[in-house]
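Omission of a single protein chain aside, the complex is shown with its protein chains in their original locations.
Letters A and B name the chains as they come in the text, with residue numbers starting at 1 for each one.
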Amino acid sequence: MNFETMISQMTGGMTETIGIFAWTLVFSLPFGLLIAFGRMSKYKWLSTIVKLYISIMRGTPLMLQLLVVFFGPYYLFRISMGGSWRFISIIIGFTLNYGAYFAEIFRSGIESMPIGQYEAAKLLGYSRIQTFFMIIFPQVIKRILPAMANEIITLVKDTSLAFSIAYMEMFTIAKQIAAANTTFVPFVIAAVFYYVFNLLVAGVIGLMEKKLNYYH
Amino acid sequence: MYYLEINHLRKSFGDLEVLSDISLTLEQGKVLAIIGPSGSGKSTLLRCATYLERMDGGDLTYLGEKAVNMDEKGNSVYAKPAKLKEIQQNFGLVFQNFNLFPHFSVIKNIMHPLIKVQKKSKEEAKEIARKLLEKMGLSEKENSYPYQLSGGQQQRVSIARALALNPKVLFFDEPTSALDPELTGEILKVIRELASEHMTMVIVTHEMNFAKNVADYVIFMDKGVIVEEGSPDQIFTSDNPRTKEFLGKFD
Partner (left out) sequence: MCVAVVGAMIPMGVLAEERTTFRVGFDAEYPPYGYMDENGEYVGFDLDLAQAVCDLQGWELVKVPINWDSKDMELNSGSIDCIWSGFTINGREDDYTWSVPYVDNSQVVVVSKASGIETLEDLSGKRVGVQAASAALQVLQDEEQQKDLADTFATLQEFGDYNSAFVELQAGSIDAIAMDVGVANYQLTNRDNGDDFMVLEESLNSEQYGIGFRLGDTELCDQVNAALEQLVEDGTVAELAEKYDLSDMVCLDEQFGEATTAEAAE
């Protein structure tokens, strides 16, 4: 098999990889924020449950979590899931896992905000929701961007874990091409792809950091 | 009708009572200075009056509207949130640390609450903000960000921000304590101007000369109680040994 054929075969997988990456971000960022609120809740029972959740998500392998989500419906409820479930379960699995990591980043960012910002907003008459989304959160984003960048770059590489439930993302296809053609070339292509993908991600985050540099 | 009235205010942090039985009144256009050593409870008093701390006992009234009532045991009973919010429009607070929003430009710091809280149009908000910045001598800084300003300039922006909402009573919590000594003058000048315009103000301060010259009424607090109160003349020539000892440190 020549190089061009390999590339063209892997292109479909790259689209899937980007899909996993993008959908995971779309769902796990808001979900992470929600989890962070739960973690900081004044209701002890809620924050305890969320704390346990985060600890489980961070303390067990993502690969195992993907297997649990994908096969869970059958083993728990005896429901057999249809065709699109393979993809949906990957997005759910990644979202549950990355949501936990993002939640901790959000939390550390939110908790690092000086209380004076809340007090000033309160005195000026902002509602709690306004205070959070207009005053606190924009500043939190600037504070957590470096930590977020690390996590997002890890996510790019973690998409390859979808192979554990045989989802045809780029790395799974690379392995198959490698096996059929007794060659390592697909892995080299995969490495280049991940590297370029991450360069782009780092570039975008760098732009965001630059854009937020207008204040200290 | 008093603009501000507090009766029998009590406040404890855990077992420590930081305010016991504080009562005060303030008429329209008057300036009240609260002085006293650190830990005397004067900042806590201000924070109770501005809802930042919850009162344990006593009541709180602005312009005849009860924000906090007292039950028969003297414990505080807060009004409903909507009522509290309505009453809150009567007062503003200038913080020791300014607490400007760093991600907003100077003018946006002032305009944003006008637009988002008071639902004023952008044009109207801008007009108000510009007028106040001019008054504060900061017209050229409207597009700067707080980090680009000196402490004195930041404090003037925060005063403008509070004034923009048109409060009936304006509180100052040690407004010059975070500033270098050479910058305190510009803030005191602004407050003096406001006093001459008959702004009703409560000022917690360590600037004794300022309190003496600007205030209509002075309260001296120590260990959570009002030790002595009266006109500046009365307080600054007091025979009360605790007042004398405290004031003596500033000579």
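Assume a contact is a pair of C-beta atoms (placed from the backbone, for glycine too) under 8 Å apart; a residue touches a chain by one contact, two chains touch by 3 or more.
Source: prediction; values computed, not measured.
The missing chain, though absent from the view, touches A when the full complex is examined.
From the set A:S108, A:Q176 or A:N198, the residue in touch with the chain omitted from the display is A:Q176, counting the whole complex. With the whole complex as reference, residues 1, 5, 8-9, 12, 67, 71, 73-75, 79-86, 88, 91, 163-166, 168, 172-173, 175-184 of chain A touch the missing chain.
Going forward, only the chains that are shown with their structure count from here on.
The distance from the centre of chain A to the centre of chain B, each centre being the mean of the chain's C-alpha atoms, comes to 46 Å. Residues 50-52, 85, 88-89, 92-93, 95, 97, 99-103, 112-113, 116-118, 145-147, 158, 161-162, 165 of chain B are the ones touching chain A in the complex. Within the complex, the chain A residues that touch chain B are 114, 116-117, 119-126, 130, 134-135, 138-139, 142, 214-216.
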